[in-house]
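Only one protein chain is missing from this complex, and each of the others stays in its spot.
Labels A, B and C are assigned to the chains in the order they are written; within every chain, residues are numbered from 1.
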């Protein structure tokens, strides 16, 4: 048995926190040392989440935790709050951050998109963009892992290998994504009532959703040009899952087969990414409950264009699952320790 | 009271048939003369659709109907079957066809997309593409109204006025549509079981769905060029509704305001189309249960691009509702007779 | 055309208010004079309910309405607030109240169940319990119609005729009801988020839900004894619909056939109640979108017991639909004016 890892979850009362509790409770190498939720400190977690009523878990506490024996902190706070918290955590802690606060390498971009000054520039230098399959080596070395957003994960896993292989161009990228409603978190809003979202589909943040900032950052990096992409997110009546349709132009001299093989090659040995080039279009239910990303590749009728369908579970590969995968990388554990490779279907 | 119209529904046992029964039963000027469903002839309709158990309706019969006193036939048959049936109907009948059989002006295109020879060329000359707001005048005059497909209705209502106003170009059109599952009809397939589609989203017909044929026909007509558009349909876990995101390039010399005003002007006096230029993104629930199409217009971050969000109820404005609207046009009735302008929300 | 009725909706911004707007806008004999919603006064209704964006409706106002030319007020306020409001309305107004405030004949029972003193005793004398099919004659005469609760409507429509026919006894009545989530109204609560109620079923108010008070009142009246019944309400992941399973004991000397014929006879000529004695178990979708109540009757395996399945749309026959039906009775209109007899299926 690998040595025991003591973990703290900060921001344990939201959905990504709850999912981390499930994953870490079942993880063979982890002990949950503390569950932090300032506004609910003092309550047993089962009062917030009755589905946790039959397992032993620590009560919720404030962030005044004794971190001496803690190895790793998972941070599930809103952006801005996360920077403040993390800049005060002891330096021996490994930090897996699920917020947007350390994803953007350029503090000006952070200010532009999130409307606040970056207040943890020092920590920014210790951070890596935590897309596991792409930044595995740096994730091992850096102190802070800034886990990607849920939408970006679904887009970048297919797009980065295509740019690395120079199989596509950076023009006319259109991304149309649909998400389950857990992406909106657990706050009480009329717009997210069952009665409002049942049998409904709703586009939002049209032409300007914040997640595109980290996508354009990474695409620009890997394409060598400044990339601007069209992105429309939508919520559909399901709890979990993201399906992104990605419309791209094949590079001059390349064909749809090059697009397919670039993805197949890049992900040939991965636990959690599966590429379909046989005409199968993956669905969200293929992956919900697992840490998988399934990717289907298609030629478009419009000459020179390709269509990529990418699906993940927004709470797992898009958030808490990728966070645990990154922790496994950090501690040299098997990358799938504590993570299901099979979705919960049906 | 306007004169009574005697109507027959041919193919009454499918979902569009059931919806026509509801609409025509409640229509102030229509009497349902017969319900045709060959495979279920002899059964009371309430055995097929228990929700009709408490109203008086004729039993299902074969297509050997005495059409002498019938004024109009609504045809809800599968493609190919529809051509055969309609070519044998008496010539005094007005025909509102909900299939794809008379939508394509070019019989070769029909053969290409539907894999069968067109067998009713004579009737094709009597047919008009029944997009109510665009072809109103011809609908009055022609004997056969070929109602548009559900996806095409959601796309063409915004796109045709934009081409008429020369506000957009024909290049790089990407259409990403999501439909409720009633679009798949009432046949027993594992893929459409509740347990398979609940909490799921699935793309299909990627790069080659048949509905794009009629869309490209109409767009080519109104743009004056041969248009090829990218189109991806998807099913999402809801019964009714289509939301289409349409990504277009604004024409040289035009701006997003021209795009907005082209749509606002075209639909200023319509009962059933509402254009939002204030940043509101319409949702499917805004229109399900009504015959409305709601359209939202947005500038994209990518310079020169616009995003249009269009929603309809696939069974109403996308099928049986537009069919009744067309019948109202044919008989000079108020265009909203028997059609709700308010969706059933929540 | 019957004379125009001027109607005001007080409490127009909730779900029953929205449903009344739809029904009254489409009603051939009604003009909506004003929409009252104190907390949202000054806003156009389309800002609250975008699905109303394409029809002409008055803006929301406070309750300082000039009622001079108003004929009827529909009151969709919470209990207690409703008594206060109605006690101040001018006496020429017919009032259709959808709250619980005038349902209980005994003010002490009101205090016991609703935890507040009854403050409109005078108006209580002018009120009738508005179960349309049972109290039709008194509804015509009384000034205030206290529309039954949604659960009670689903129970009393089958139970009252059985007690009138002395076909069942008052012992061991068990009622297990399941409701769509619109029954919880439009307030922002975590418990009613899509993410919490999707794929979920939840019992609540076990052994003590307020709606049982009016049920026991009516059952005691028609059975001639004090009746205490077991009742468990539940929410299931759907928007509309109530299904109540009612377990009863057949009276000595009576059989299941007596139970069946008692219901068939009572409802033989009704527009909105249909009794099935052929083994068909009605489902909520048979009636959602319509003002129907469908009732199925079954013998139990346990000797001497019968099981009744009753379904309604909680927002229509269980609230706004029955309210309009009662208005039709009051004004001697056809009882189905403006009300659909066919559900919106699928």
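Here is the rule we use: a residue touches a chain if its C-beta (ideal position, glycine included) is under 8 Å from a C-beta of that chain, and two chains touch if they have at least 3 such contacts.
Keep in mind that this is a model prediction, so the values were computed, not measured.
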Absent-chain contact - pick from A:42, A:78, A:115 or A:346: A:346
In the whole complex, not just what's shown, which of C:142, C:240 or C:317 touches the removed chain? C:240
Candidates C:31, C:47, C:126 or C:176 - the one touching the absent chain: C:176
Tell me where the left-out chain touches subunit B, residue by residue. 15, 181-182, 184, 186-190, 192-199, 237-239
For subunit C, which positions touch the chain that isn't shown here? 172, 174, 176, 178, 180, 195-196, 198-204, 206-208, 212, 228-230, 232, 234, 236-241, 243, 245, 247, 281, 283-285, 288, 296, 298-303, 305, 307, 309, 346
I need the residue numbers on subunit A that touch the omitted chain, in ascending order. 15, 18, 21-22, 25-26, 49-55, 182, 186, 198-199, 239-240, 271-272, 274, 276, 280, 282-283, 285-287, 289-290, 292, 294, 315, 340-346
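Just so we're on the same page, only the chains that are shown with their structure count from here on.
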Looking at C-alpha means, what's the farthest chain from subunit C? A
In whole angstrom, the CA-centroid distance of subunit A from subunit B equals 39
So how far apart, in whole Å, are subunit A and subunit C when each is placed at the average of its C-alpha atoms? 46
What are the residues of subunit C that contact at least two other chains? 15, 182, 186, 198-199, 239
